[in-house]
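Report on the structure given below.
A protein chain is absent from this complex, but the other protein chains hold their places.
And then subunit A:
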């Protein structure tokens, strides 16, 4: 295990690489003619291991900053990030990408890795009733 400052630098370098490849793939998609489009958008609920407010802010900003993925909302109570992806082959593929980024982010952001568990299954989130709504 590398010491903390080196983990931060390592994460920044990894993120810079991801950022540039994501930019290239979105730019290529825009320039591709409509008939050969590889776009497969999806909105996926990703179980997350973030705990504190700053970790939630950091991971959702990092996801949105990478072109092609966009955090629409989070549910801190259920530990879920709702992520819109531009090139999603399957649910598992996007969940894997986001969780890999979150694991790397948490290893860089925390001095000790700590609790990295995620909710095992997606909870049923019911819409708020018409009455007594607070958003």
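By definition in this document, a contact is a pair of C-beta atoms (placed from the backbone, for glycine too) under 8 Å apart; a residue touches a chain by one contact, two chains touch by 3 or more; residues count from 1.
One rule holds in what follows: contacts and distances are computed from a predicted model.
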Next item on the list: Name the absent chain as its UniProt record does, using one of the following: "Succinate--CoA ligase [ADP-forming], subunit alpha", "Carbohydrate ABC transporter substrate-binding protein (CUT1 family)", "Sulfite dehydrogenase (Cytochrome) subunit SorB" or "Multicomponent Na+:H+ antiporter subunit G".
Entry: "Multicomponent Na+:H+ antiporter subunit G"
Note to self: Tell me which stretches of subunit A touch the chain missing from the display.
What the structure shows: 19-20, 23, 26-27, 29-31, 34, 39-45, 60-62, 64-73, 82, 84, 86, 88, 91, 122, 124-128, 130, 135
